[in-house]
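The structure under discussion is supplied below as structure tokens; questions concerning it will follow.
As you look at this complex, bear in mind that one protein chain is not there, while each of the others sits in place.
== chain A ==
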């Protein structure tokens, strides 16, 4: 990671990303879109809601809609019996995102450090990527030891009830 940082410092304009991981895959979110990083607690499940939505939670007096990145990306439920539906409360971290005046909490397995990345490691999303992922991916950064998938926050939050059903 340090190397990546160093790289970024050398190559002119850089962008900052908050890194999160789900199932060992590293994702990046543009730092200006991230309002909060917190431990989700007291999630109230919403019956009949689209599957991506874990529930509602209270973030300092605001009601926030929590959505699960794992389910949004169509990834397999967490291993080790930690099924989301069973216990959304004992899991991971949440990233506070905002869209259209509404706050959302993106539930992830864990949050990593903030990376400063330049254009030299940037690649377009590979064309063989799953369609669902491709729609949500801005680009991929080649880090030293692994890949960082940069997610499009607006696309991530852009799912209606209908879209969710179809997916």
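Please note the rule applied: contacts are C-beta pairs under 8 Å (C-beta built on N, C-alpha and C of every residue); 3 or more make two chains touch, one makes a residue touch a chain; residues count from 1.
In the analysis below, contacts and distances are computed from a predicted model.
**Student:** Going by UniProt, what is the name of the one chain that was not included in the view, given "Protein ImuA", "STAS domain-containing protein", "histidine kinase" or "ATP synthase subunit a"?
**Tutor:** Hidden chain identified via UniProt as "histidine kinase".
**Student:** In the full complex, which residues of chain A touch the absent chain?
**Tutor:** 42, 44-50, 53, 55-58, 61, 63, 65, 67, 100, 102, 104, 159-161, 165
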